[in-house]
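Of the protein chains in this complex, one is absent; all others appear in place.
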Amino acid sequence: MLQTPTSDQTTSRRLDPDAPPVLQLTGLRTEFQLEDGVVTAVDGVDLTIRRGETLAVVGESGCGKSVMARSILQLVDRPGRIVGGQVWVPRPASTEVERARGRSRRRRRRRETPAETTVAPEGMVGLIGADPAIIRAVRGKRIAMVFQEPMTSLSAVHRVGDQITEAIQLHAPMPKDVARERAIDLLRRVGIAAPEKRVDAYPFELSGGMRQRVMIAMALSCDPELLIADEPTTALDVTTQAQILELLASLRDERGMAIMLITHDLGVAAQLADSVAVMYLGNVVERGDLAEIFRSPRHPYTRALLRSIPKLGQGRDIRLAPVRGMVPHPFARPSGCPFHDRCDSFQPGRCDTAPPPLIRDDQGHEVRCVLYEEDK
Amino acid sequence: MTERTERRDTGASGTSTDVWDASELELEGATMSQEGMEIPLPSPGGDDESGPTPELARAALAQGGTASQWRLVWRRFRRHKVAFVALWVVLAIYLIMAFAEVLAPSTATAQDPDYAYAPPQALHIYHPSEGLGLYVHDFTVTQNPETFANEFEIDTDSYIPVGFFVSGEPYEMWGLFPMDVHLIGPEDPDRPFYLWGADRAGRDSLSRILYGSRVSLSIGLVGVAISLVLGIALGGISGYYGGKPDTLIQRIIEFLMAIPTLPLWLALSAAIPASWGPLARYFAITAILSVIGWTGMARQVRGKFLSLRTEDFITAATLDGCSRPRIIFRHMVPSFSSHVIASLTMAVPGMILAETSLSFLGLGLQAPAVSWGVLLQDAQNIRTIETAPWLLLPGLAIFITVLAMNFVGDGLRDAADPYK
């Protein structure tokens, strides 16, 4: 089922490079303070997603994709903590914030936070250190999430319909039966047969693929500007995987929402994305247009990744060349460029001393590697 | 009822969902084989630094590597400060039990009716005229003309020097070697020395508590050992084979658990013939306690087997063509022995409490034998407690022992299962 991106897929969508951002991460850092030390799962990530854009975040398992995605809505598991950077989103309307504040009118005064020390981009608000009501107004309404495990991400003791209507009514108060109708519509839209019946089903009565559809319906229930899908298809079988990806593509085209698609599967990325961010050990090491990155990958890590993709027609018995070496242990982060112990172009004295600079070309293709420094 | 059971089992030993998938970047079309799964290790050989992340713990489990697994458990256990202290307390208690004869100032049976219900004497260090040195005061004893009970008055003029390793009441160390050395005692063995008071026959409470630890502590161990054998055997069969044997054993367990234990114990112990000697009684009581005790253990083991059965390394072993017993003993038992030890530690105090309750009621061990429960029997009567509240002291011994054991068990469980 794999194809390297074909031209028609990438050219069919034209993105406005000046569209306003729906999410902007600056220097985001998330740490896990474990008994044996600190794991910096996300180590200074800068990313921007514009309206309508589909960004694929790819990288090996454990490189911090999920933690990064969860940091955006401050959903990181304990003992994770966001220790730096900021998450900028368009400022939600004050009515939405007040609604999210609900009956607890106590406006908690917050002490000096990073949000107030850096200047906010035009019309945006920083979520880190923000009033919890603002965060709640963004969660589900502006930015929705779909998680990897459809089996456990739904509450087993509530009917799926109730779980969807809960999200609907939370951000747009309406009578229960209206919300229920909307939930049925949503279920129909995500391709669930007999939605009038399924709306009263419990999650364990549904298959994995159906549950993921329910998750998607729930995420779509408030028309978010951005859908963060964290490995939405990893737990599913191949056929279902393809169906879910198609569903995401059609929903995106229909609603014009942006998607952050997190995957460790370059094939999945190729199917859906406009642009790609490659992560390695909590860093974004390369970011650019999908076609650009597939055509001319720059970072040695990206190149190694792409080399390991089987080509069509390649004999089955040819062993793929995976990336050399192993992902370093989280506590043993290499100094300088985190990739230097596995890199074929490693330059002693240069790569292992300081973090490599971010190099950006005219097309907006970014890479973090000393090989592309000007004087080189 | 099965449903309830299973839920409880998973509650106790459910494996956490795997958020850390250790597989490398999976590429579409490229089928990842099992052997391609690599678990990042810090540095080869640096194994005492291992265990910071679940992957590593899991890897250790998966290798069935008991040595490294034990090291992990131990490391995590040590971090649990209260449990660690409690472990020393438990060890100390068992040491005291082992050397009870020497540690006791007297013996369990030596009596002096003149000092019936003598209150505890305070141990002094400095005497104004005699100088530095341990001593206690004697009593002046008067008999109440109405009740005929002894009334004690501390005689501050008296001076009973106390020494270490003095010779006193003769005893047989471990029932083998005749000795008369006591760690602490009056230098003149005929003077009264009741640090924790005396009972109605003028026997030294402290000595009796020390001697009583023998029965109380060992009954826990023996009972748990019996429970363990039964529990592992039946729980293992139940969990490994599933199906009919499982259903049958589960029914038996449910049945045993449905009967309120104390009435059952009472009834069973009522059936022990009064003519049986102390040793036979001891084993009968232990057996009675274990009849109930094994069920909890069996459930634990079964739950563990059920969740392990599906884990990769067991599947791998099965595919490798290992025989069933081999799988059970080489792979499954090591990988949950730490859990079993944790729940054993939790089961011992339960047994101790049970023995104590039975003996307290006069249905467990009986009088010439001493156990903490038997000692507390003297405190059954509110009048007695009023005159001699120190007869409640065996309760303190029970409390400390059980508390310490519970802490150790809890710490062990946490250490064995950190993903909870």
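Labels A and B are assigned to the chains in the order they are written; within every chain, residues are numbered from 1.
Everything below uses one rule, namely that contacts are C-beta pairs under 8 Å (C-beta built on N, C-alpha and C of every residue); 3 or more make two chains touch, one makes a residue touch a chain.
Methods note: contacts and distances are computed from a predicted model.
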item	value
Protein name as given in UniProt for the chain not displayed, "3-isopropylmalate dehydratase large subunit", "Sarcosine oxidase subunit delta", "Succinate dehydrogenase cytochrome b subunit" or "ABC transporter permease"	"ABC transporter permease"
Sole contact to the chain not displayed, among A:Gln24, A:Thr54 or A:Ser153	A:Ser153
Omitted-chain contact residue, chosen from B:Tyr135, B:Tyr171, B:Tyr211 or B:Phe360	B:Phe360
Chain not shown: contacting residue from A:Asp16, A:Asp77 or A:Glu196	A:Asp77
Identified contact with the non-displayed chain, of B:Ile259, B:Ala280 or B:Ala367	B:Ile259
Chain A, residues in touch with the chain not shown (by the definition above)	70, 73, 75, 77-78, 100, 102, 104, 132, 136-141, 144-145, 147, 149, 152-157, 166-167, 170-171, 202, 204-205, 215, 218
Chain B residues that touch the omitted chain in the full complex	1, 3-4, 7-8, 11, 14, 17, 254-255, 257-264, 266-271, 273, 349, 353, 356-357, 360-363, 376, 379-380, 382, 385-386, 389, 392, 395, 398-399, 402-403, 406-407, 410, 420
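What we mean here is this: only the chains that are shown with their structure count from here on.
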item	value
Chain A and chain B, separation of their C-alpha mean positions in angstrom	51
